[in-house]
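A protein chain is absent from this complex, but the other protein chains hold their places.
Labels for the chains are A and B, by order of writing; each one numbers its residues from 1.
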């Protein structure tokens, strides 16, 4: 049974508590113009970032402000905490997991100091983007405050 | 194969990674980046960011296909010159 059927779609949990908004609202054109891919963003109320899906941690940027997770179904997902947060050089960010670790949806990945980042970075808005566009057949986002499922992506196989 | 030194103070984070991936994706052949012996896919933002390249770190660029030397130089120049 394992590996015989490829998942046709993935449900994304909200990576943070807060409001799910359109990626076009992100104050950075690299995200708002979907240069990295399509997705959504969260205006966070808290600072514990969880895995949106089951998958393997493909990368955590050395400054812990962004991570990538890959699903068995082949989606490559980038979670970028805040905007221009790379300039904080890791201050206020802490990781709970390591690269190549298998995680379940909802597993805490990174903790960050919301007040500190809000005060010192361009924005705390956190985009979640599927970076391998060719795998995305369609994406449906549930906008609003704390939806159970933030988005559903149908996968091209 | 050519070598480049990362100029960007913040390393190769989302912004420069997206530019490298964008330009690499237009190449019909393969683009491989090497940090030490580890090989990464130059067309995938995820793969590029997972290199975690910091300022002044060295990266090797390999293009396999038509006009591979030219392509290697193109990618090298981006890494050598982009400061954010």
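The rule we apply is simple: a residue touches a chain if its C-beta (ideal position, glycine included) is under 8 Å from a C-beta of that chain, and two chains touch if they have at least 3 such contacts.
The rule is simple: contacts and distances are computed from a predicted model.
Chemist: There's a gap in the complex where one chain should be. From "4Fe-4S ferredoxin-type domain-containing protein", "Mut7-C ubiquitin", "Predicted Fe-Mo cluster-binding protein, NifX family" or "Glucose PTS transporter subunit EIIB", what does UniProt name that chain?
Modeler: For the chain not displayed, UniProt's protein name is "Glucose PTS transporter subunit EIIB".
Chemist: For a quick check of understanding: of B:19, B:46 or B:63, which residue touches the chain that isn't displayed?
Modeler: Touching the chain that is not displayed is residue B:19.
Chemist: Applying the definition given at the start, please give the residues of chain A touching the unseen chain.
Modeler: 29-30, 33, 35
Chemist: What residues on chain B make contact with the chain left out of this view?
Modeler: Contact residues on chain B toward the absent chain are 15-16, 18-19, 22-23, 26, 70, 73-74, 77-78, 80-84.
Definition applied: only the chains that are shown with their structure count from here on.
Chemist: From the mean C-alpha coordinate of chain A to that of chain B, what's the distance rounded to whole Å?
Modeler: Distance between chain centres, rounded to whole Å: 23 Å.
Chemist: For the complex, which residues does chain A have touching chain B?
Modeler: Result: residues 30, 35-36, 58-59, 61-63, 66, 68, 70, 76, 78, 80, 86-87, 89, 99, 131-132 of chain A touch chain B.
Chemist: What part of chain B is in contact with chain A in the complex they form?
Modeler: 10-11, 13-15, 18, 22, 44-47, 49-50, 52, 54
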